[in-house]
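Beneath this line is the structure, given in structure tokens, with notes to follow.
The complex is shown incomplete by one protein chain, all other protein chains being positioned as in the whole.
Chain IDs A and B follow the sequence of writing; residue 1 opens each chain.
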Amino acid sequence: MQLKKKLQEWPLHLMLLPGILLTLLFSYVPIMGIVIAFQKFSPAKGIFHSKWIGLDNFRYMLELPNFTSILWNTIFIAVLKIIAGMIVPIVFALLLNEIAGAFFKRTIQTIIYFPYFLSWVILGGILIDILSPSGGIVNQMLGIFGIEPIFFLGNEKWFPYTLVLTDTWKHFGYGTIVYLAALTAIDQSLYEAATMDGANRWKQTLHVTLPGMMPIVVLMGVLSLGNVLNAGFEQVFNLYSPMVYSTGDILDTFVYRIGLLDAQYGVATAVGLFKSVISFVLIVISNKLAGRYAGYRIF
Amino acid sequence: MHKLTLSRKSFLIFNYILLGLTAFVCILPLINVLAISFSSSTAAAAGFVKLLPVDFTLSSYKYALQKHEFVDGFFVSLKRVGLGYAINMLLSILVAYPLSKEKKALSLRNFYAWFFIITMLFSGGLIPTYMTIKSVHMLDTIWALVLPGAVPVFNVILLMNFFRGLPKEIEEAAYIDGAGYWRVLWKIYVPLSMPAIATITLFTIVTHWNSWFDGLIYMNQPIHYPLQSYLQTIIITTDPSLMSSNELLNTGDVSDRTYKAAQVFLAAFPVLLVYPFLQKYFMKGLVMGSVKG
Partner (left out) sequence: MNNKNKVKSTAIGVMAAMMMLSACSSGGSNNENNATDKPDNNTATAATNSTEPAVDPMAKYDPPIDITAWRYTESTYQYENGDTIENNIYTKAYESDLGIKLKYQWTVPIEQFDQKLNVSIASGDLPDIMWLKNKQLTDLAENDMLYDLTDLFEKYASPITKKIMLQDEASFNTAKIGGKLMAIPSTASAVDGLPILYLRTDWLNKLNLPEPKTMDDVIKIAEAFTKNDPDGNGKPDTFGLGLTKTFMTDGQFGGSGFFSGYHAAPEKWVKDASGQLAYGSIQPEMKAALQQLQDMYKQGLLDKEFGVKDRAKVTESIVSGKLGMFYGTMSAPLSVIQENVNSDPNAEWKSFPLVSFDDQKATPIGKMPIQRYFAVSKDSKHPEAIIKLLNFSMEGFEEDAVDNGFGYSKNNIPVYLYSLISAEPAKKNLNAHLNAIAALESKDPSKLSTEEKGYYDKIVDFRGGNRENWGTERVFGSPSSFDVINQYVNDNNYTFDAFYGALTPTMVEKLSSLQKMEEEVITKIIMGQSIDTFDKFVEDWKKLGGDQITKEANEWAAKNK
């Protein structure tokens, strides 16, 4: 205790200083630009001379004829993606953990990480072929089981699930990395002790591996809540079509389309601010809850 | 070695098959892109190419490697990754370490933490960021690509949590030996956190390598574009309604599909290699082993 006292705080502040200065300049100064959300912004007038219109941009957003459906689509797609994007990588990290052969394990790890590197523009073209109701490989496979061809990309009911599935497929390999890193931090002696107690692999997984991963799982869970209004612009934009607007149009594609007609930075910023505030609230709450119930606060 | 029980055996077989199939599904699109890149333009334009090249040719690769935009972009990207990685890594460590301390040790800890987390959620948007970068005269320089994201908050949080998981005893022993925060950080925390550092190394490299939008907006001259910014300009098919009739006449917009595939593959290849290289840091028991030793 005495020794602890001697450690002064200032080296810690000093370590933070460069990061704080850069963040101030490149994040906090531009954050002030949020005022655009309250302006009828015109590039020619700039931030300092555009007209102030109070909450009109928010009102415009909320009064859009299909705002509720767009918001619902966004949340529905995003939440499913968050859930699948948590569970699938965890499961695969655990499955990979059971593989003894280092070569096989590394090869699989590397391969499942590939799809992350193909952009949606490229994948879009490939997916139209693979998911085609006439002759696409997926529907051919389903045909073996007597299932009628499904128009995954053109059917309103199926489209959101298609988005979630393909997104999970693209990202799960990359997502696995973080859990694999977490697995390395688990104390090996715990496994030895468990074996001594006669626990089989399944029990070890349940009582050693999972609790050991818990902090990182909670961390990823809390952080991913920040994405509850991010349904993935690139993906939706490259895959959607008028046929599936009713279930596939999300906040970001909507903002994109109004921007095409006329760069409405005011509305775009208002929508962005709306998303930020909701994410922020969710993250704060979940961080508190994680502290209370999982006994592990992240921040 | 223990003898495997039947259930264990069947699980392992199932596991191998499942992982093998999954990997197969994940590698298909890449093979498709690769096959297209080695095919004739007509076969590619007709959509005949699936998993094997049709009318095998190397001409797309010759074309891509001759294009000076491609080669220039490659070197800009290397520079960006090198510089960006150094800055991100240094700042991630320097920020994560103090934040991993309890409030007792660092009185403003919670304030600092939220100071960074807020930037992950709120942003002023494109115009204010552009104006800021312009006002510090960084447009058209590599700094515009590496400094605005100098503190990758997600990575900081990850590293901070990893630091917090390290046993306190080693650290305290070091203090008793007279070490200060700096020495403890570099001599104990960093070496013990190699799996976490390898993880964020990968994330940082991939992020910098894949970013394209900032390059297009903050660079004024095409020779300063990173590779992915340049690629973006060729992969996206221009909305023909934007083009004048003469420009339309100069577009052979299908024949270059093989070139695109070749360039997409060449651009992804280096970063695909990074992961296998880093995998040795994901070895089990690395952390505790070195603690005990």
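Observations on the model:
Methods note: a residue touches a chain if its C-beta (ideal position, glycine included) is under 8 Å from a C-beta of that chain, and two chains touch if they have at least 3 such contacts.
Computed from a predicted model, the values in this text were never measured in an experiment.
Note on the chain not shown: across the whole complex it touches A, B.
Considering the full assembly, B:Trp143 is the residue among B:Phe11, B:Tyr63 or B:Trp143 that touches the omitted chain. From the options A:Lys157, A:Lys203 or A:Arg257, the residue with contact to the chain not on display is A:Arg257. When the omitted chain is restored, the residue from B:Lys9, B:Lys62, B:Lys134 or B:Arg183 that touches it is B:Lys134. Counting over the whole complex, subunit A has residues 24-25, 29, 32, 35, 38, 42-48, 52, 54, 60, 64-66, 125, 128, 132-134, 151, 153-154, 239, 241-243, 245-246, 249, 254, 257-265 touching the chain that is not drawn.
By the touch definition given at the top, subunit B reaches the unshown chain through residues 41-43, 45-48, 126-127, 130-132, 134-141, 143, 216-217, 220-223, 232-234, 236-238, 240-255, 257.
Following the convention adopted for this analysis, only the chains that are shown with their structure count from here on.
Chain geometry summary: the mean Cα position of subunit A and that of subunit B are 16 Å apart. Interface residues of subunit A, counted against subunit B in their complex, comprise 3-4, 7, 9, 11-13, 15-16, 18-20, 22-23, 25-34, 36, 43, 47, 92, 95-96, 98-99, 104, 106-119, 121-123, 126, 129, 169, 173-174, 177-178, 180-181, 183-189, 200-201, 215-216, 219, 223, 226, 265, 268-269, 272-273, 276, 279-280, 283, 298-299. By the touch criterion given at the top, residues 5, 8, 11-12, 15-16, 18-20, 22-23, 25-27, 29-30, 32-33, 47, 91, 94-95, 97-99, 101, 105-108, 110, 112-125, 127-129, 131-133, 136, 147-151, 154, 157-158, 161-162, 165, 172, 175-176, 180-182, 185, 195-196, 198-199, 202-203, 206, 210, 235-236, 264, 268, 271-272, 275-276, 279, 282-289 of subunit B touch subunit A in their complex.
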